[in-house]
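Only one protein chain is missing from this complex, and each of the others stays in its spot.
== chain A ==
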Amino acid sequence: MRSPGQLKSSSSELDLDGPNIEDYLPSGSSIQEPLGKLRLRDLLDISPTLTEAAGAIVDDSFTRCFKSNQPEPWNWNIYLFPLWCFGVVFRYFILFPLRVIVLTIGWIIFLSSFIPVHSLLKGHDKLRKKLEVFVANHTSMIDFIILEQMTAFAVIMQKHPGWVGLLQSTILESVGCIWFNRSEAKDREIVARKLRDHVQGTDNNPLLIFPEGTCVNNHYTVMFKKGAFELGCTVCPVAIKYNKIFVDAFWNSRKQSFTMHLLQLMTSWAVVCDVWYLEPQTLRPGETAIEFAERVRDIISVRAGLKKVPWDGYLKYSRPSPKHRERKQQSFAESVLRRLDEK
């Protein structure tokens, strides 16, 4: 794997996580290098850079990952519309209350046994092998609920505000969940240490990690963070693909809160998804953690039919590092200097 050794090391931590974007992006680096003496028109002709910029304005692979695609309206004629209305009534006034009642009863039963027994609860050891983590692609917070059906996982997630945060600090903590905070700079090392401690610990539930670090719209995968892949244990990939037939399970955190998203899910007919538990992978000799992460991402993407995109999911919350722009500047500068010497 080519590493940007010659460039000044950038202070942003985002860059340490993934392979070079330039290895993936088609534009820019493939400009033909015209030979011959440098002329005025070569300096004035900024068309390649402009084309790249305009291309990014018109369509870019990063924003595409977070686009929720509206379903085609199908209730547009006189026969289908009343049917749809009936469906709405059924979903909102029968299914939804039923689900809320089941949820409430479930909570009552759970809380009444959880609170007194809390101190005696320990993780079940039936399925668990040591030194194993599970990684999966991430579409919504309900991914966790779906995978919980297999075994009690300890998941690592962003600390949220509101009622979700309350849930996290009380109940989820007892299952061994770990928090992180994207906005805190030093957070990475703390989290890496917590992950390592959890995996080494004997009584802990198997760890579930979503290496994308953010919810993606289930048509693409963004780059995997290498944290899960340098713990020195086997990685079990899990691929999740939702069927949008009744509802789009992608939680577009830019557009709606989790509460609204949950309401949308609970008033739909059903959430349909496919889950594949794939062959466990280990670090190959000579492979770096980043290469390992990319290999597992490839496995998951192929299985779930997702397209790979060379961007870091955290770019949703912050700017790309200046390193990428510097690379472009360096390549242009070098070509100018080279052509100065041409006769």
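The definition used in the following text is that a residue touches a chain if its C-beta (ideal position, glycine included) is under 8 Å from a C-beta of that chain, and two chains touch if they have at least 3 such contacts; residues count from 1.
Here, contacts and distances are computed from a predicted model.
A.B. asks: I want to check something: the complex is missing a chain, and I'd like its UniProt protein name from "alanine transaminase", "Calcineurin subunit B", "GPI transamidase component" or "Elongator complex protein 6".
C.D. replies: In UniProt, the chain excluded from the picture bears the name "Calcineurin subunit B".
A.B. asks: Where the complex has a chain not shown, which of A:D59, A:D203 or A:E279 is the residue touching it?
C.D. replies: A:D59
A.B. asks: Could you list which residues of chain A touch the chain missing from the display?
C.D. replies: Against the left-out chain, chain A lists 25, 38-47, 49-63, 67, 254, 311, 315, 319-320, 324-326, 328-330, 332-334, 336-337, 340.
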